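Shown here: the complex without one of its protein chains, the others still in place.
Chain IDs A and B follow the sequence of writing; residue 1 opens each chain.
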Amino acid sequence: MTSSTLTAPVPQVAGRARDAEPGRRRRRRHDRWMAVAFAAPLLAYLVLFYAVPLIQNLSMSVHGYDRNTFVNGGAPFVGLDVYRDVIGQDRFLRVLRQTAIFTLASIAVQYVVGLALAVFFQRSFRLSAVLRGLFLVPWLLPVIVSGTTWQWMMNADTGVLNAALGLVGVDPVWWLSADNALMSVIIANVWLGIPFNLVILYSGLQNISPDLSEAAALDGANAWQRFWRITMPLLRPVSLITLLLGLVYTLKVVDIIWIMTLGTGTSQTLATWSYGMAFGKGTSAVIQYSEASAVGSILIVIALAFGLLYIAAQRRQED
Amino acid sequence: MTRTWWKTGIGLVLIAIMLFPIYWMVNVSLTRRDSIRRGDLVPLDFTLEHYGVVLSEQGSFLATSLLVGLGTVVVTLAVAAPAGYALAKLALPGRRTLSFLLIVAQMVPAVVMALGFYSLYSRYGLLDTIPGLIVADSTIAVPFAVMLLAAFMTGIPKELIQAAELDGASTWRTFRSVILPVSRNSAVTVALFAFLWAWSDFVFASTLNRGGGDLRPITMGIYNYIGAQNQEYGPMMATAVVASVPTAILLIVAQRYVAAGVTAGAVKD
């Protein structure tokens, strides 16, 4: 749509022939305008679709909303009371710890497995493209279906996972019991996240020119050294973003946990807790919009912290 | 080629492990309800009944999902590609703040956004329409797309852009004829994600397109099997199988475009 307006050839940039100083300044101003123009659709988009709901969310967390005031208005301003209440609950630290384990374990395993697979597929071989495509299939399934399938496979009495463990002489595991639930949802979530990591890391690897690696090979570096000394450093920008996005997405995972356990036992995370309160679902049917928004805001703050880390890492890389 | 046969072998084993849950789903979709929870390794109590139900009911949902998915890809790329370029290569003022905002944006729970869309859409009559759903679904992918494209575009050598500028190309021209072609890999990657997210979206569909009748995506079609006290997992799993076949083919085809060395080759010259 934009292209039809803009494809008309634009005349030569003025000023190149002029004397250096004002020309450069003008040039810089022009570049800036161009940059803004390129980013404009995104800016409009962000304001329209993100800023408004985000502000709404914040506002909800400092007002005392219930279902009635949500519909008819008149929720009283309560300042940070809701935050105090949420953080003061016994379960807060427990849920926070579970969220940390869920998130870190998920992204660590996803990343390592995704990278291993990406390297495996790096040089094409017979059927490699088809197999690589098939790795994405888990993503095509509605989570309600894949979540249910995992729940069944993890059935403590008749599940196929326990049957397989039995073949190698391991006692059956009560996968979805209150204590084991966290481990089980991590397994399912890793499975869901591998395609994402594989795709990004694979295309990251494809963007690395093989020249350096080949030169190093000629110098006698073995495959392991080449991977650690050349591939990994070059892959760093892509790795960073994969990990950051993985973190952000994993922090807000609700569906797979919800379908498998409703966030009961150790599988409760900040995201499922917030979801349950926002909808009056799960253990409690009591709707708690403000508490849900407060937990949501806490999640955003956590993501912000990691966002800052990311930016710091990015800056170090640029220097 | 013969030397890589062992790799194909390992690849097949890996894919077998990865797709085992999918096998399980297919297994269940071919089992009569009476035996669905028996946990048999193969559908001993075989039936095609679930597929009969699904094929007669879900065709139009499938078509809608495809349309929504493709529309989302277009909107996402149209917004994200120029922005990614501005972030990566142009002197965009406040670009760190913007990258930061993009991270924040992805944390906004879909539920909160759905509510925002609902009030906007009910005001402008966009509820239960496909364009409405496309715009909403694109918000899942846009921040991601911008970040990913920017990350990849950062790696494009300065020389390439300078060469284009020396030839007298405008910024837009450089973007169109130099940046976009070398970004094909990442653009395909972004398109894939945009498509898949739109395909599997449930929150927006159930809030914004509930009353769309046949013009609802497949994730809503599954509603038909969720009763108040009774869920029919057989047809649900069959729906998932039927829905994944066309998209799996699409994925495999798209994957070929993330071909080895596209960017590397372009940069080398």
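Convention: contacts are C-beta pairs under 8 Å (C-beta built on N, C-alpha and C of every residue); 3 or more make two chains touch, one makes a residue touch a chain.
In this text, contacts and distances are computed from a predicted model.
*Asks:* Which name from "Hydrogenase", "N-Acetyl-D-glucosamine ABC transport system, sugar-binding protein", "Heme exporter protein C" or "NADH-quinone oxidoreductase subunit N" does UniProt give the chain that's left off?
*Replies:* "N-Acetyl-D-glucosamine ABC transport system, sugar-binding protein"
*Asks:* Considering the complete complex, identify which of A:37, A:119 or A:183 is in touch with the unshown chain.
*Replies:* Result: among the candidates, A:37 touches the missing chain.
*Asks:* Of B:9, B:52, B:131 or B:181, which sits in contact with the chain we cannot see?
*Replies:* B:131
*Asks:* Among B:49, B:165 or B:232, which one is in touch with the chain left out?
*Replies:* B:232
*Asks:* Mind pulling the chain A residues that touch the left-out chain?
*Replies:* 1-2, 5-6, 10-11, 13-15, 26, 30, 33-34, 36-38, 40-41, 44-45, 48, 66-68, 70-72, 151, 155-158, 174, 176-179, 260-262, 264-265, 279-287
*Asks:* Tell me where the left-out chain touches chain B, residue by residue.
*Replies:* 33-38, 57, 78-79, 82, 115, 118-120, 122-129, 131-132, 135, 170, 172, 206-207, 210-211, 213, 223-233
One rule holds in what follows: only the chains that are shown with their structure count from here on.
*Asks:* Using mean CA coordinates as chain centres, what's the chain A-chain B distance in Å?
*Replies:* Roughly 14 Å separates the two chain centres.
*Asks:* So in the complex, the part of chain A that touches chain B is made up of which residues?
*Replies:* 1-3, 6-7, 9-10, 12-13, 28, 31-32, 34-39, 41-43, 45-46, 49-50, 52-54, 56-57, 117, 120-121, 123-146, 148-150, 152-153, 155, 158-160, 163, 191, 194, 196, 199-200, 202-204, 206-211, 237-238, 240-241, 244-245, 248-249, 251-252, 255, 271, 274-275, 278-279, 293, 296, 299-300, 303-304, 306-308, 310-311, 314
*Asks:* For the complex, which residues does chain B have touching chain A?
*Replies:* 1, 4-5, 7-8, 10-12, 14-15, 18-19, 21-22, 24-25, 28, 37-39, 41, 78-80, 82-83, 85-87, 90-93, 95-96, 98-109, 111-113, 115-117, 139, 142-144, 146-148, 151-152, 154-155, 168, 170-173, 175-176, 185-186, 188-189, 192-193, 196, 199-200, 202, 218-219, 222, 233, 236-237, 239-240, 243-244, 247-248, 251-256, 258-264, 267-268
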